[in-house]
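Note that one protein chain of the assembly has been removed; the remaining protein chains are unaltered in position.
The letters A, B and C name the chains in turn, as written, and every chain counts its residues from 1.
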Amino acid sequence: MREIHPIQPYPYTFGKYHEPIAHVTPGEIVALYTEDCFEGRVVSEQDLPSHVAGKYLNPQTGPIYVDGAEPGDTLLVHIHDVELTRDWAVSAQIPFFGGLTSTMLTRTLQDPLPEKVWIYRRQPDGRFAYSDKFSIAPRPFMGTIGTAPDLEALSALTPFAHGGNMDVPDVKAQNTVHLPVNVPGAYFSTGDCHVAQGEGEACGVALEISGKVTLSFDLIKNHPISWPRIESATEIMTVGSARPMEDAARIAYTELVLWLERELGFNRWDAYQLVSQAGKLYVGNMVDTYYSLVAKLSKEFLEK
Amino acid sequence: MREIHPIQPYPYTFGKYHEPIAHVTPGEIVALYTEDCFEGRVVSEQDLPSHVAGKYLNPQTGPIYVDGAEPGDTLLVHIHDVELTRDWAVSAQIPFFGGLTSTMLTRTLQDPLPEKVWIYRRQPDGRFAYSDKFSIAPRPFMGTIGTAPDLEALSALTPFAHGGNMDVPDVKAQNTVHLPVNVPGAYFSTGDCHVAQGEGEACGVALEISGKVTLSFDLIKNHPISWPRIESATEIMTVGSARPMEDAARIAYTELVLWLERELGFNRWDAYQLVSQAGKLYVGNMVDTYYSLVAKLSKEFLEK
Amino acid sequence: MREIHPIQPYPYTFGKYHEPIAHVTPGEIVALYTEDCFEGRVVSEQDLPSHVAGKYLNPQTGPIYVDGAEPGDTLLVHIHDVELTRDWAVSAQIPFFGGLTSTMLTRTLQDPLPEKVWIYRRQPDGRFAYSDKFSIAPRPFMGTIGTAPDLEALSALTPFAHGGNMDVPDVKAQNTVHLPVNVPGAYFSTGDCHVAQGEGEACGVALEISGKVTLSFDLIKNHPISWPRIESATEIMTVGSARPMEDAARIAYTELVLWLERELGFNRWDAYQLVSQAGKLYVGNMVDTYYSLVAKLSKEFLEK
Partner (left out) sequence: MREIHPIQPYPYTFGKYHEPIAHVTPGEIVALYTEDCFEGRVVSEQDLPSHVAGKYLNPQTGPIYVDGAEPGDTLLVHIHDVELTRDWAVSAQIPFFGGLTSTMLTRTLQDPLPEKVWIYRRQPDGRFAYSDKFSIAPRPFMGTIGTAPDLEALSALTPFAHGGNMDVPDVKAQNTVHLPVNVPGAYFSTGDCHVAQGEGEACGVALEISGKVTLSFDLIKNHPISWPRIESATEIMTVGSARPMEDAARIAYTELVLWLERELGFNRWDAYQLVSQAGKLYVGNMVDTYYSLVAKLSKEFLEK
């Protein structure tokens, strides 16, 4: 299996302005190695991110040119496995960043919360423990995954219609992520591996770690989608990223209703009714430049 | 067991301005009967709510005076059972109401969605079926539950710090709801029973039904809480209701962090860190006058 | 001229649950005296509101029963004069209250801003000076003005469809405020007089003062309005109060477009076009339980 490593200078954006680091053919299984969000620079509780981190966060592995991908296609990303490539993870509380503090976008005149680092170490039972206080079971996933927008170069801290920094725990092994193709070759990138993360990623930093994600691509030709979708064995999902948060919820459920209407045989109002009674809606992140919400429907409702 | 029926004219607010319809002692188990949100007036697909419904929605069963409750106490509501008292339920799409339409608060110049009614009927297997198109497994809960604010009389369509129309599926049998006591006797009310509801209640109307909720009260004396809490066998939860939706998320997670800090032995930053990695955050409703979000933490993290 | 003084216990809500303190006939000119928002308890920089203020803020003068007012009418409030009844005013920075701090609705884990009081004294030139640092020219207006909602009792800190705590500087002498009548007699109240206030009322507290407002009422029978309107010699205005702030903007401009369409002879799309090119839109308050935005159009566009 081909292995693809990130190449310095890393891209910190999703966009078409970086040269691809690899070409991959649909169907080929590849392993992508990813740096953690701090490029591995925060290794102890004394390493405050404001001192040791670089100017940019979330280095990406990519862009990868997917052969045959054309604007208007859907890129399917089959995630075969997400493996953690070290035995410790890092989280942090960063000034004016996170969900329970004022930020650079939600400005106030208050002082920031104290800057702090948490180091988690893998235990014999596989859990990641913060000292002897608490430990977290691994549920690894990729925080960032996306394609290039057609026009813009968007920060790797931003989730939007192209995917990006969605911080959605369902971007995990055995699931398939659907992404819009906006430029020839799609310019796929991923990174920001998380051992685990709570819904909302309240403090803005998960259990950050370097990783290895094994995946393969497929294309649905001439099948444009507006926002990312995720498919698991049992559920279909849509992801909306916007502010205020209700706009992310509106996008996620509207996309789910339209998916049911246009591709799965429902009339629009029955689809709206069905997701109203059986849908799920959780917060992926409440901290990024746009909030990401995930709407879900069990596949049981699709079997007729 | 004492049975309490709603009394006309029903209250359509949470507040201290209605006379109590019953006095209940902590520990006593009582059964409360509730009308559906339309007072049972919508019985077929031809009964459009804009024609047949009354001026107000969500008639309440209450207020109930809880003996001994004083401002500053916490009222615990142990929900023993939620039973459905008929074999059909109703949902609807109402003009300028719901999550995927402009509304009276999110105004636009567009036309409304068409008004429509869905009737669901209980099947031999217990599921509620809409014609032969789809059926929903019952997961009954109470859409509204709350106490009187100290000063205001708030519409029974509004969720806020006192509880109210939270539309949170975890308000169900076997769970305990914690509510602030703001006035002597608490003035507890409940209603708006749902056979089931998706997270977010996208169209704004669940599977509405009349119900019977069996519950008992307890008081934690001199223990003020700011927002509702819910406790299940396995999780602790907080509910925030606000607009924009991120403010509801901030309230829910802040209340969860402070609960961990002030009552459960965590320091504040470890609590924030823990919920960031292990918390859950789902949307109860995205349609009411305030949105309700539920933050959760597994009790496994509380066992030391 | 009849004088009406506030009566203790003051109402701190807009609602129909308080007994009227006076009956007034349309056309009669009356003078209403109002307490400041702190009931005059903050008189020096040492009087921190958290120590000396009462439990509730914004005591109202009212409710006033307007003879002949029926639900579905519009109440016109002609403001003849707003006079200041003392020579000093008070402002303050209150913990977790204001526009540039986290609040009880926009929660964070940060510390509050320091609590502080500013005392302003009237100078010989009429301006109100804070020590020798800066002085403010008086532009007096009423922070709260409204009628009773039909069902709810809403805090005097809340602006909404009934008016209330809009904190809109155009509620001033020579202007006419249009309010919906929701209950027989309208139950009009006013209070919270301000010497002056910046747009947005950034810190949440204006130059608070006791006042005397001279006004008369008129009724437009069978003319329901959804939200408050204001008319000056040169402009028509609508006020929307909601969260997030864009919802307040949407309400204000939608009401202005519909006013032009339904009462002033425009077709809907030309009205939308006209306010897009000639409308004004400023922030009344960015601090209350709902934000208030004011949309305006010059009357020059109404003269044909």
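By definition in this document, a residue touches a chain if its C-beta (ideal position, glycine included) is under 8 Å from a C-beta of that chain, and two chains touch if they have at least 3 such contacts.
Everything quoted here is computed from the prediction, not taken from an experiment.
A.B. asks: Have a look at C:Leu57, C:Leu109, C:Leu219 or C:Val257 and name the one touching the chain we're not showing.
C.D. replies: Hidden-chain contact among the options goes to C:Val257.
A.B. asks: Which one, B:Thr101, B:Asn175, B:Ser216 or B:Thr238, makes contact with the chain that was left out?
C.D. replies: Once the missing chain is taken into account, the touching residue is B:Thr101.
A.B. asks: Can you say which of A:Ser135, A:Ser155 or A:Ser189 touches the chain missing from this structure?
C.D. replies: Among A:Ser135, A:Ser155 or A:Ser189, only A:Ser155 touches the chain that is not shown.
A.B. asks: Please pick, from A:Val66, A:Ile251 or A:Leu297, the residue that touches the omitted chain in the full complex.
C.D. replies: A:Ile251
A.B. asks: Quickly run down the residues of chain A that touch the omitted chain.
C.D. replies: Residues of chain A in contact with the hidden chain: 12-13, 15, 17, 56, 105-109, 151-155, 226, 240, 242-244, 247, 250-251, 254-255, 257, 268, 272.
A.B. asks: By the contact criterion defined above, which parts of chain C meet the unshown chain? Give residue numbers in ascending order.
C.D. replies: The list for chain C reads 91, 93, 99-100, 113-114, 116, 118, 130, 133-134, 136, 196-207, 243-246, 249-250, 253-254, 257, 269-270, 272-283, 286, 291, 293, 295, 301.
A.B. asks: Considering the entire assembly, which residues of chain B contact the chain that has been omitted?
C.D. replies: 100-102, 106-113, 244
Keep this in mind: only the chains that are shown with their structure count from here on.
A.B. asks: Averaging only over C-alpha atoms, locate the centres of chain B and chain C and give their separation in whole Å.
C.D. replies: Here chain B and chain C have centroids separated by 33 Å.
A.B. asks: What's the distance between the Cα centroids of chain A and chain C, rounded to whole Å?
C.D. replies: Chain centres of chain A and chain C, defined by C-alpha means, are spaced 46 Å apart.
A.B. asks: Using the touch rule from the top of the page, what residues of chain A touch 2 or more other chains?
C.D. replies: 100, 113, 244
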